[in-house]
Each structure stands twice: as C-alpha cells, then as structure tokens.
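Left out: one protein chain. Kept in place: all the others.
The block that comes next holds chain A.
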Amino acid sequence: MIRAMLAALLVTVAAPAAAETIAIINGTVAIGNGSGPVEGATVVVRDGRIVAAEQGVRVPADARVIDASGKWVTPGIVAGFSRLGLADVDLGAGGADDTSARNGPFSAAIDVVPAINPNYQPIAVNRADGVTRALVAPSSAKSIFAGQGAVIDTGADMDPITKARAFQFVELGETGANDAGGSRASAHLLFRNALREARELARYSPPVSSGRSTQPDAREQPTVRNPNESRLYGADARRSEDVLLTRFDAAALVPVLQGRQHLLVHVERASDILQVIDLGREFPALRIVIVGASEGWMVAPEIARSGIPVIASALNDLPASFEQIASTQSNIGRMQAAGVKVSMGMIDDNDSRQEFNERQYAGNLVALTKVPGATGVSWGEALRLITSAPAEAIGLGHDIGSLQAGRRADVVIWSGDPLDPRSAAEQVLIDGVQQPLQTHQTRLLDRYRFLPRRDLPEAYRH
C-alpha cells in the first residue's frame, strides 16, 4: 500500500505538466527577437519547449487550447541583471538577505546558488508580473570580485537554477574603487593580479574542467604591454608569492580567465568602459559583458567594435554620481543605433525585488521615439531588450528569452501591451508549466478588500 502510494507520488513528480502540449491561439504575439507584434498568431508548446509561434500554425490534435483573443503573448521577461531570490526583505531583516558577505573571507569563490530561495516573495511577485528568468548576481563586499552569479527561473517549485555559476561579477567603477581601497587604479591592479593568480593556479593545478586540453592555451596567456604590469608575471612565478586571494577565490577565476565563464563588469563612466575594453584586449579569452554603462553612448562606437555586450540601466538620466555625469535616457537607443549588443538590467535599482519595472522602462524607451532630439527604440526592440537580448549576452539565447522554436517555453499571456505597465500578466508558463500567480500581496488584497468587521477577526478571513 505504501509502495503504491509512493509509486503514485513518483508518477506525479516524474510526469510534470511540462509534458503537456499547449496551443495558445488568436493572440497578438511578439517573439522577443526584435520583430513587432503579430496579430492572430498561434504559439505551440510541447514538452516544455516552443514548437512554433507564428500565423497559420496548425493546432496539434492533442493540444490543450488557450484562446488568447484580445490578449498579447510574449516570451517571459528575462531580468538582465538582478539580485532576485537573494533577499526577501532588504533592510533590517537579518536572515532574509544574502546579497553580500561583508564579514566573510571569500570573494570570487562565492556562488549564489545555495542562497537562492525560490519561495521568497519577490520571486512570486515577479512571476505574477511576467518575469520568468533572471540573471542573479551577488553584491561585492570587501573585494572587487562579488562572486559567481546564476541564471534562474521564477517557477513555483524548488528547482530555480537554470544555469549555475553562469558568470563572475566584478566591480571596476566607483564601487570597485571603494572595494579596492579607494581608487580605480588599485582596482585594476587587483584585477590583473587576480587573473595572474588564477593563471598560475590553472598551470599548477589539475584542470577544472575535463572538456578541454591541459596544454597551455595561447588564449589564456595575458599579453603584457606595460612593463609595470609584469612584476609578478613569468614562467617561474609561483602562487606562494604575494598571494592576495584565497585559494578558493583564485580557483574560481580560472574559468573566467579561460573564457569558460562570462565576466560581468560593472562600470558606468565612459573612461571606465574604455578601460574594460582594453582588458578584453589584454586578456583575449575573457568573455566580458559590461553592466551599467550609463555613459555608454559617449563611447558607443568603441563598444560596438569590441563586440562586448552591454546590459544597461534604462532610465538613468541624472548625474546621480560622478561616474554618471553624462547619463541620459537616450543611452540605450544611441548604443543600439551604434551597433552595440545592448540589453536592459536593473543595476542598483530595486534589483532584488522590482524586476517587473523592466517592461515599464522598456515602454519609456519607446516613448522617447516621439521626443524631439531623443533616441528611443522601436516596440519590438524594446521587448527584445528585456527578453532575448540579456539571454544572448551570456550565451543563453539558444535556450531562453524568445518564442523561437526550440527555446524553453516561458510564455506570458498579457491583458494588453506588455510594455504598458497598466497591462497585467494573466497566465504565465515556465518551461511549459502553468504557474500560480498568487502572492502574499494578492492574499492580503483578498483579506482587506472589504473592511467592515465580521464575526471573526481578519486572521480568519480567506
């Protein structure tokens, strides 16, 4: 009997709703690849993946049909840079915030995976607003290296990780200068030193990954152009000398150095951006992604030439700091026009909770197309900035972020135009699984919608 119950339980677990075939018909469908919305298209989902999303698609006979007449259908929003899942409450709520480790010994080795709690309310609130994936980064504390971020989904289950250790996150602007003891010059020295420590460790340690040759790879050899940088460089250098990183931290940078893990670098200032581009030349294997880039428009041609993707803040237009003096809401539009591979993220902007703002921000970039002198983006491009573009920036464009065939079926049915924040997510699929949209907030609404006193206290309502 118990065995039978267990078997039944296993079947339930092993046969998730992802196996379902779903056809969403009659909706206004936008793919998320930059193209505009198409009316009356059909989205077909099978086994958790997108099969098709276009007009005139035949509805499979076994499909559960969802009529999206009058609705909009898009890929789920991909939060381009966030701290989603690392904190439930940010301030003065000890135990509910794992975004940074001010008093710990480690930096680059920190991996957000054990900290992410899929049951935290910000995950539910953002899921209910159509955010289905997020790049999640730790915050830096005592080092310019914040640690390794992950890509997560916001599904209502206990398995949030899409890709663990997807990237290392480093601060090289004002925050990095502060973390490095007070100057950007110090931050850059620490960065170079760290990569050299990683290189020595890679040379004298067993390979971290079995997938690659153990022979020295020319691409991993830093090219030293400035003799002042070569103090610790050379074949005889041993890691036992002048070590600044813990062994864990140095080891964590080996895949970064080898280009097997993306390196997200936060800088805002134009000159800092150029320094990062130079790092890319110095360490050619690095797979750099620039994060922030409020002054990116000033050096947009240089960024475009470097091929480095940028995950930018959308609406910074104040000289909020001395590294953002030239901020403008036209930043993303101008970078896009210059050929930069740009996408949108929430950099130091309610980054642990309000990823749902991204669609409003994207709508604002569309609004700029009507403001004389400003540079905005088209509606299709705006949607791309918050769906496939961030996925592509970290090499996951083949898997998430759009409704193109073969991608994970993260699909949202909206009450209207998703870039207008008046619209709401009405149905959310993640990996083809229909998601609950209840949150702490919706439950409170149920309880307090009507205030008159009842026979029992509020705690018994609903």
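Definition applied: a contact is a pair of C-beta atoms (placed from the backbone, for glycine too) under 8 Å apart; a residue touches a chain by one contact, two chains touch by 3 or more; residues count from 1.
Note that contacts and distances are computed from a predicted model.
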Quick one: find the hidden chain's UniProt protein name among "ABC transporter permease", "Amidohydrolase", "Light-independent protochlorophyllide reductase subunit B" or "Probable tRNA sulfurtransferase".
"Amidohydrolase"
Would you indicate which residue among A:Arg46, A:His262 or A:Arg353 is in contact with the undisplayed chain?
A:Arg353
Missing-chain contact among A:Gly56, A:Pro114 or A:Pro372 belongs to A:Pro372
Using the touch definition from the top, which of A:Ala63, A:Val256, A:Val289 or A:Leu315 touches the missing chain?
A:Leu315
Extract the touching residues of chain A with respect to the undisplayed chain.
88-93, 121-122, 125, 270, 295, 298, 315-322, 324-330, 350, 353-354, 356, 360, 363-364, 366-368, 370-374, 415, 419-424, 440-442, 444-445, 448-449, 451
